[in-house]
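Here the complex is missing one protein chain, while the rest keep their positions.
Labels A and B are assigned to the chains in the order they are written; within every chain, residues are numbered from 1.
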Amino acid sequence: MSTPDTFHRDPARLLPVDPTVRAIALDLYARVADAPIISPHGHVPPSLLVNDEPYADPVALLVTGDHYVTRLLHAGGVDLADLVVGEAGRDARAVWRTLAAHWHRFAGTASGYWIEEELDGVFGITTPLGPETADAIFDEIVTALARPDFRPRALFERFGIELLATTDDPLDDLAEHAALASSGLRGRVVPTFRPDRYLDPDAPAFGDDVERLLGATGRPTDFAGYLGALEERRAHFIGHGAVSADHGIEEPFTVDLDAAEGARLFRAVLAGTADAAERRAFRGHMLVQMARMSVDDGLVMTIHPGVLRNHSTTTHARFGPDTGHDIPVAIEFTRGIRPLLERFGLERDFHLVLFAIDETTYSRELAPLAGFYPSVYLGAPWWFLDAPDAIARHRAAVTETAGFYRSSGFIDDTRAFLSIPARHDTARRVDAGFLARLVAEGRVRLPAAERVMDDLVGDIPRAVFKL
Amino acid sequence: MSTPDTFHRDPARLLPVDPTVRAIALDLYARVADAPIISPHGHVPPSLLVNDEPYADPVALLVTGDHYVTRLLHAGGVDLADLVVGEAGRDARAVWRTLAAHWHRFAGTASGYWIEEELDGVFGITTPLGPETADAIFDEIVTALARPDFRPRALFERFGIELLATTDDPLDDLAEHAALASSGLRGRVVPTFRPDRYLDPDAPAFGDDVERLLGATGRPTDFAGYLGALEERRAHFIGHGAVSADHGIEEPFTVDLDAAEGARLFRAVLAGTADAAERRAFRGHMLVQMARMSVDDGLVMTIHPGVLRNHSTTTHARFGPDTGHDIPVAIEFTRGIRPLLERFGLERDFHLVLFAIDETTYSRELAPLAGFYPSVYLGAPWWFLDAPDAIARHRAAVTETAGFYRSSGFIDDTRAFLSIPARHDTARRVDAGFLARLVAEGRVRLPAAERVMDDLVGDIPRAVFKL
Partner (left out) sequence: MSTPDTFHRDPARLLPVDPTVRAIALDLYARVADAPIISPHGHVPPSLLVNDEPYADPVALLVTGDHYVTRLLHAGGVDLADLVVGEAGRDARAVWRTLAAHWHRFAGTASGYWIEEELDGVFGITTPLGPETADAIFDEIVTALARPDFRPRALFERFGIELLATTDDPLDDLAEHAALASSGLRGRVVPTFRPDRYLDPDAPAFGDDVERLLGATGRPTDFAGYLGALEERRAHFIGHGAVSADHGIEEPFTVDLDAAEGARLFRAVLAGTADAAERRAFRGHMLVQMARMSVDDGLVMTIHPGVLRNHSTTTHARFGPDTGHDIPVAIEFTRGIRPLLERFGLERDFHLVLFAIDETTYSRELAPLAGFYPSVYLGAPWWFLDAPDAIARHRAAVTETAGFYRSSGFIDDTRAFLSIPARHDTARRVDAGFLARLVAEGRVRLPAAERVMDDLVGDIPRAVFKL
């Protein structure tokens, strides 16, 4: 059914419109358009590739679990329950029609662009989504999904993924990663150590989780046992190919403590007698401890701060976490991250990648920090900012201070597997456009821009993530 | 005298310069250039349209009371007293000459652009303002103002205003609105409930004002009486066509309290025994109460936060409020507005429009909130940000997260009646340019952009403000 939509397939999409800049950008983009995808941080479940089962339907593929999509439908008045296939006898087609009916709400959004890219790039569907076309598009996807080349492993290889990092619980046995490593998949899938629940006394099951951690590693219930357990699990991850440890925290606040005070706080937070300031200090100190472990074991440390999770208690109670109402807050790094950097910021092989949703930190704090500390790298624009204009704003905000070589390379950070190529392609196009403008304005010579373009999708992420 | 100034009348003014983008933008703009004006929030006094008297002179028309204009003259060294006609024998022509002498200071400002638009669009004057042309332009305006088609009601209809909301005191009898409703004016003029002075214990005459409120409604001096009085006055406003209640506050801070604690705080703030934290809690709780009333009676709730009023005590003492020295402060919504949203954020027919001058909240907080909560709408760029580049920054900051359909449509928020068409035209042009870029970059298909363009000046404000 797909009628050609030459407009959408404009090979220059996302590039600056000015003909001079666009011509340069097209050449730069062409250098990397087909480069392998390096995805050193994200949330694709490894089981997807282990099991390699066909996607159930277009909704499972493009809607369910993609809280970028479901939140905007919710904002448009759709109850989240109405997006669950099987709920109240609802079938996938009905949910798909809901998406189509609200599709105008996605105009101009990153999610809208990605889904159109996926429909076209993966399925060759260029018909605009809408109430009249919903059923035909649904059927076309269903037909494709039945074919073996639309199974996850086939797509993984078709996407040209060289490395995909998942995000995993420290107690995960990583059996799925082991299975993938010996499965003949073209491309590495590596785990990422994500210990938040074991480090934050305010996490819902902190005490139980620490107990499980100590039990699993046979460690005594004291601070040294706790640190040893974390180190042991990191080693387990490294043994399964992990390159980084990730920290999702509300504020980038770090505290350096001596061993005795660390031990005292550990006892207090476990006993539930620590007050808010002590719990905050413990969290902040554990970031310093994780940095120490990174210095010791070489795992790249990534920090994703500044999000208040589960803003709507009612929604969280009904639908659980990651349902679209995590809302950013203002943060600051200069003072908050200083204790960590005072300890480890000058360590030669320590890599610390700092992400932010609060754009004010880009030019004010992150570029100056990454422009001095050899350990600090600028994380790619994250979450709500992983979108064309926001990516361009990020480059404009940091490059004049820190250049390109203090940035991390693109990070997709997604649980929407199908969107990975579209997201990386978006970043490549926006970076090509940004560089092309610098060339056209006489600020960067073309050969220098070409080297930067190549490195942004290759040497830079490989160096930052020690690949 | 007006010699043609073909440059200024460039039909593509404010649109992006790139020819490809401009061509698309011109087509999009043409769809809405003559659409009726919907102005759901502003400060035009209803008496202007009831009395329908000719403007006294060009100064009364364009300078007096427009603190956008007077503040920049003041910054340029002009004493505010020297802008008052009649003061020290000063006539309007002298003030007009002062404006002309300082006109270069307005180059690049929103006010400068609007006034040029008004001179041209309303009076057909395209001669540049300056010391040499001041008298001739003054005379030309004086001549026009004597004509019946330059009286306020004639201008109202010529401007194509479909709806104009005023901002009114809760105890206003709204007789002027009643008079307007039966006056045969083509277009609705509706009141807006603005209760700040009755809700803020730190307002200068809070106790007296509450007493007047209770007296006017015959209510007892207790919290239930106070809430009942507010509800009764809201009903009075609704009876006169009001669609919204507006709140101008220094910080978007809300507090949910039980009835007993609310009543206790009410007694304490009235008695003057409440400390700063209690007064803040009372203010924050009254926002939650106003949200509750909006859920009950359907008035759209609009919040204009983050301005420290009357920064210069000396100026306030000499010239009163609204004289150009209200200065914005940093704000945050994610935590501050959460108690209100926890109570009412998921209510189906509750509409909460959040404005901000602190641009940092756009991508960080407001777009994520409006991208999830069905009740939350992104207020149009406000006050100092109601200007071409700032409007474009706003769209770029929020659209990738929240799309177009979570925004309020343009709000002029002005007391400068003559500037209303220029302001709405500015927003239409900037939105057309923004959309045109998305089309030219292959991010939004043209038919989708056309629908957005139409809806931004029609269905969107009508839906948000329940018109």
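Just so it is clear, a contact is a pair of C-beta atoms (placed from the backbone, for glycine too) under 8 Å apart; a residue touches a chain by one contact, two chains touch by 3 or more.
Predicted model only: the values in this text are computed from it and were never measured.
Visitor: One chain isn't shown here. Among A:Arg158, A:Arg186 or A:Arg445, which residue touches it?
Guide: Of the candidates A:Arg158, A:Arg186 or A:Arg445, A:Arg445 is in touch with the missing chain.
Visitor: Any idea which of B:Glu87, B:Asp202 or B:Asp389 touches the chain not displayed?
Guide: From the options B:Glu87, B:Asp202 or B:Asp389, the contact with the absent chain belongs to B:Asp389.
Visitor: In the full complex, which residues of subunit B touch the absent chain?
Guide: Residues touching the hidden chain, for subunit B, are 5, 7-8, 10, 12-18, 71-72, 74-77, 104-110, 112-113, 128, 308, 311-315, 324-330, 357-360, 384-385, 387-390, 393.
Visitor: If the missing chain were put back, which residues of subunit A would it touch?
Guide: 18, 20-21, 332, 334-335, 338, 341-342, 345-346, 348, 360, 363-365, 367-374, 376, 396, 399-406, 435, 437-438, 440-449, 451-452
In this section, only the chains that are shown with their structure count from here on.
Visitor: Can you work out the whole-Å distance between the CA centroids of subunit A and subunit B?
Guide: 39
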